[in-house]
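== chain A ==
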Amino acid sequence: MTVLNFIVLLPILNAIAIACGAPARKSALLSAWTQLALTIVAMVGYRGGFAYGSTWAVAPEWGLNLTFGVDGLALVMLLLTAIVTVAAVWVTPKIEKRENLFYACVLLISGGAAGAFASVDMFFFYAFHELALIPTFLLIGIWGQGERQVAAWKITIYLAVGSMILLVGLAKLYLAFPEGARTFDMIEMTKARHLIPAAEQGGIYIWLLVGFGVLISLFPFHSWAAPAYAAAPTPAAMLHAGVLKKFGLYGLIRIAVPMLPEGAKVWMNLLLVLLVANILYIGLVTIAQKKLDWMLGYSSVMHMGYIFLGIAAGNAIGITGASLLMLGHGLSIAALFAMCGYLRQTSPSLAFTSLGGIAKKAPFLGYAFGMAAFASIGLPGFANFASEAMVFFGAFKAGPAATLDFSSIQIATVCGLWGVVISAVYMLRAYRQIFQGEPQANVATFKDPACSVKWSVILLLAALMVGGLWPKSMLNFIQPSVEALIGK
Partner candidate 1 sequence: MTLTLNHYLLVSGLLFSIGFAGVLLRRNIIIIFMCLELMLNAANLSLVAFSRFNVGADGLPNFNAQVLTFFIITVAAAEVAVGLAIIVALYRARQTTHVEDITTLKF
Partner candidate 2 sequence: MNPILFYLFSILMLGFGIAVVANRSPVASAMSLVVSFFCLAALYVGLDAYFLASIQVVVYAGAVMVLFLFIIMLLDLKAEQRRKFNKLAIGGGALVALAFAAQLLGVLGGHPRGDKPFPELKLPIGESLNDLQHVGETLFSLHTLPFQIIGVLILVATIGVIVISKRELK
Partner candidate 3 sequence: MNNNDIIPWFILLNPLITAVLILFVFRKNHGTAATVSTMSAFFGLVGSLCAFTLAPTHTFVRWIDMPGLQIPIGVQLDHLSQLMLLVVTGIGFLVHLYSTVYMEHDESKSRFFGHLSLFMFSMLGIVLADNFAMMFIFWELVGVSSYLLIGHWFTRDAAGKAANKAFMMNRIGDFGFMLGILMLWSTAGTVTFKGLEAATGTLTTNPMFLTAAILLVFCGAMGKSAQFPLHTWLPDAMEGPTPVSALIHAATMVAAGVFMLARIAFLIGLSPAAALIIAWIGAITSILAALMATQQDDIKRILAYSTLSQLGYMVMAIGLAPDPNGGPAMFHLFTHAFFKALLFLGAGAVIHALHHEQNIWKMGGLSKHMRVTSITFLIGTLALTGCPGLAGFFSKDAILLAAWSNKPLFFIAWSTAFLTAFYMTRLYIVAFTGKERSEAAHHGHDCPAPMTIPLVILAILAVCAGWKTESYFMSHHAEHASHIPMLLAICAFMFGTFAAMTLYKGKDKEPLSLPLFRNKFYLDEIYGAIVAGTQDVLAYIAAKIDSLISGIVRLAGMAAWGVGFLFRLLQFGNVQGYSFVFGLGVVWLIWFVVFK
């Protein structure tokens, strides 16, 4: 029973305990904090390669065994999950109806994500993610706001279809290996990746790309994201936007990039077109939004474009940058959704016109939201900037040097750079309309959030600053594992 098993099983067991009647908020907080502590212990004790391995043979005849194992990249993802879980549980306001089921669902999502990141077995990697799908549906459907049923149904059906496509892709990948070398263990698969015939890789890659793309809200498959986050209760939005979306990207980096290099080359241009659309088109859509929660939903969809740019670059710099950006974006979007949830108490509609001058009444919130906003648009000093810079450097390096006719990936980098301007436009416009100016009538009684919201936001921002001011702390984990995956 390694520390990793505890990290994964803790939230799931706690969820069951809470569902059976344990005191909801207290045990959820306890479980979240212990999960964070254990993750930090695991990170401190990490010495490289795949650590904390443990296997349970579930169905030996099919080669199905629940193996856990973690490398640097997965550890950083577990850290992200732990931090966002602590913040999500801590920031939840008083729940009136069925509090136990609420916290059970939140912990199940966190457990599902942690399980997915920690599992080395492709089957359970997929299964753990599915575990997190249903609690999201329940959270949005029961405790959400606005037209929550529609949003809940939409996100669940959309992601279910996405998972189906993904399942087909994974199955094709499994079958692409010659008879003898078939295994679910991702480490062996990465070692035996040369056995996959080059011709088939394109076919498999597109399934994985579309499957993961739906889970990550890549351009054409993004219409579930904004309504779901607008309708979701705060912790659900934080956990889903912050952590669960990273599952798709982690999957791409862990499976698609190392095992299907030719496939990546075949579909490179399509991926570039989609991610440029993700950045520019969704950026413009974000500008057109009139409500804060919708805007944050779309902005999180837009930032996926940068991570995809890093992955499309295919070199060590780009992918390391993309992994760090996953951490940075997860933390910043979680902080933004936490505060957006708190703002919802003054004006449920969260429309820009109905909010104004909040910084005067709630200076801490004004400052914290400002920092989170600046972090998400890539201000140096936060993890987002360091990682976005590496993504741009990596992506630009993937094209030819010293010529003015840029290759497709370099043009995508230029569009990505312009995306930084677009994100500044919508984020600052929102910040000015909500926080600056004279306080409006309905804001008169507004005051700074209670210490639970305050300290969870501080925790998220502190993690962001550590990642930003001293990125080597995270890069020491990510870099070796990325280089192990795709070579120098």
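The candidate set was assembled so that all candidates are chains of the complex that A comes from, given by their letters.
Quick notes on this structure:
Convention: a contact is a pair of C-beta atoms (placed from the backbone, for glycine too) under 8 Å apart; a residue touches a chain by one contact, two chains touch by 3 or more; residues count from 1.
Please read all numbers here as calculations on a predicted model, not as lab measurements.
Candidate 3 is the one, among 1, 2 or 3, that touches chain A in this complex.
Contact residues on chain A toward candidate 3 in their complex (touch as defined above): 154, 158, 220, 222-224, 227, 281-282, 284-285, 287-289, 315-317, 320, 357, 359-360, 374, 379-381, 385-386, 389-390, 392-394, 396-397, 399, 401-404, 413-414, 417-418, 420-421, 424-425, 428-429, 432, 435-438, 471-472, 475, 479, 488.
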